[in-house]
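Only a part of the assembly is drawn; its chains keep their places, and the rest are absent.
Note that the chains take the letters A, B and C in the order they are written out, and that residue 1 is the start of every chain.
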Amino acid sequence: MRTIRVTVWNEYIHEKKDTKVAEIYPKGMHTVIAEFLREEGFEVRTATLEEKDHGLTEEVLNNTDVLIWWGHLAHEKVSDEVVDRVYRRVLEGMGLIVLHSAHYSKIFKRLMGTTCSLKWREAGEKERIWVVAPWHPIAKGLGDYFELEHEEMYGEPFDIPPPDELVFISWFKGGEVFRSGCCFYRGMGKIFYFRPGHETYPTYYDKNVQRVIINAVRWAAPVERPKPRFGRVEPLEKLS
Amino acid sequence: MRTIRVTVWNEYIHEKKDTKVAEIYPKGMHTVIAEFLREEGFEVRTATLEEKDHGLTEEVLNNTDVLIWWGHLAHEKVSDEVVDRVYRRVLEGMGLIVLHSAHYSKIFKRLMGTTCSLKWREAGEKERIWVVAPWHPIAKGLGDYFELEHEEMYGEPFDIPPPDELVFISWFKGGEVFRSGCCFYRGMGKIFYFRPGHETYPTYYDKNVQRVIINAVRWAAPVERPKPRFGRVEPLEKLS
Amino acid sequence: MRTIRVTVWNEYIHEKKDTKVAEIYPKGMHTVIAEFLREEGFEVRTATLEEKDHGLTEEVLNNTDVLIWWGHLAHEKVSDEVVDRVYRRVLEGMGLIVLHSAHYSKIFKRLMGTTCSLKWREAGEKERIWVVAPWHPIAKGLGDYFELEHEEMYGEPFDIPPPDELVFISWFKGGEVFRSGCCFYRGMGKIFYFRPGHETYPTYYDKNVQRVIINAVRWAAPVERPKPRFGRVEPLEKLS
């Protein structure tokens, strides 16, 4: 099987302007994510908002099997042209993993067709993530649940289409629940939304979080098939 | 139970410029659809592209429980402002029934997040529509299948998200199949895509087609609930 | 529309042998459930384990649109013949509402095809039930969540097939989550599993719980259609 090629995209702003975040992720969240993916044997590159084309040229995307997306402060600064490009590639089969506050990214909202709104609270409370799809490849190696001692809370309702597969449900100490691992199929592409990853906590160093993202990369990699044919066609059977 | 208020929207172009269509639908498809819905006891109005705001003002939409949409030639002439308005109302709970070539309407593509492309052929061939969700309210009163002697063919793949409920599958004489009755849930709204209804055939006079649309109106009517609350919230439980 | 005919089935054992339960439900849980359903205008009868055929004769079931089931101590005492009878009726279109500990009833396990096992704890802790399908008829009239001050805990994993529609997710103070409102379609029938209702708490007097059960009765009522035809058939089209 061919090595899976991953591009990790990060808006990379918090890490440069907030000391607390910089201490946790001195080279940016994308660098930490890229590292544990490389150790797993994937071919990984990174891309950020400030690069030309946000680092997501046609050439980069055409050589990406799975794109990981983290954004928060600058969703509106992502150009529509790049969003269109990513959108087309997802429908062609490129996997997309949407992390945490990227629920509000242009690309996720466009693929979902809903507002992707939710409840939230920054109180560093405990999150316990329960597996509700015990058969799912993204749950490989996980027990019934895993915990993050401090995370931002996201709560229901989460304005997304009913997930095609619901893998995780989060419990928060403050009283809310959240569908925190959601799979969607769009075109030939697979999309996984994974909730954890607030910039002020060391979430992407957590071994269970890393395992989920690794599993998701394998799950989201494209299935090779000829492109579907759309448009006007002749009959396959004789019409009388 | 309150009377369901339906608005039937039609771009209303084919009927005015094509003699063959005008013979079948002299006052437009919307008028025929509105009539059989009125006979069922619904409160029905119509709206067309040429009206101010395409007949879909805030006031009209705020007083619409279920919107029916037929379009083909002029999808791009529907203003983005009106599309935004319809979009918001669907997420707030207004039902939406999308007919035939409106698979390519701006509003359907926006709610689906995919291209909504498909195969097609205009050969007036036979379509046989099979019920695959025997428990579904939209299948009420239907046998295992019903037939349309002459219809345009639509064939798979149909580039939509996996339907939340698949009600009908069509068989076409020329050799194709199509997921021709598809339910989607988005926000608080219900969406039903129903395939038949090419302008050159008298499809909307067919009693089974009428029954499906009547059933779909009842199914798609809004469920009354307080609006969901999104955004920043205080903890419901004490955090330690 | 015809009045919906409901049969409320209860094993009716706890209430007769446990003082604490008898104080809450002196005439049995089925009587309390039957009362609020009657007030809503449904035609309601009750049936219990000790009756001949457990009160579920062919005649009773043939005149039942929706069957509600509560059991806990005596699942194994329900005769296989009666289970077969209920099973056939569900596939023919009779709605089935399965309450709380009836997740382990013979009829639910048979319809699910899984063990229906779960985690549990009797500690009278708080349950907060969140709506995750804001468009769903069973959520009619409910806000984003409702609370039960004291309930038994049920926790994930819950060994059921992925629900065809997931309406509610419960948060429990002790740290668990649970898919507590689950819809399933089987044959022509609709099945709703609803978690709350431990016998030692006055759960079925709660107005939100009552509203859910009322909504579920309307949702689960049969859709009238001819019976599907199975078996050997002649071709509908000429074979060459």
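Worth pointing out:
Just so we're on the same page, a residue touches a chain if its C-beta (ideal position, glycine included) is under 8 Å from a C-beta of that chain, and two chains touch if they have at least 3 such contacts.
Remember, predicted model here, so these are calculated numbers, not experimental data.
The complex is a homo-oligomer: 3 chains are shown here, and the full assembly described by the structure file contains 4 identical copies.
In this text, only the chains that are shown with their structure count from here on.
If you draw each protein chain as a dot and join the dots that touch, every dot ends up joined to every other dot. A turn of 180° superposes the CA atoms of subunit B on those of subunit C, with the angle given to the nearest 5. Across every pairing of chains, the maximum count of C-beta contacts belongs to A-B.
Centroids of subunit A and subunit C (each the mean of its C-alpha atoms) stand 37 Å apart. Averaged Cα coordinates give subunit A a centre that lies 32 Å from the centre of subunit B. Within subunit B, residues 164, 173, 185-187, 228-229, 236-237 each touch two or more of the remaining chains. Taken in their complex, subunit A has these residues touching subunit C: 128, 130-134, 144-145, 155-158, 162, 165-166, 169-172, 175-177, 179.
Those residues of subunit B that touch subunit A in the complex are listed here as 91, 110-115, 117-121, 123, 125, 153, 155, 157, 159, 161-162, 164, 173-176, 184-187, 228-237, 239-240. Taken in their complex, subunit C has these residues touching subunit B: 93, 128, 131, 133-137, 139-144, 164-165, 173, 185-190, 223-226, 228-229, 236-237.
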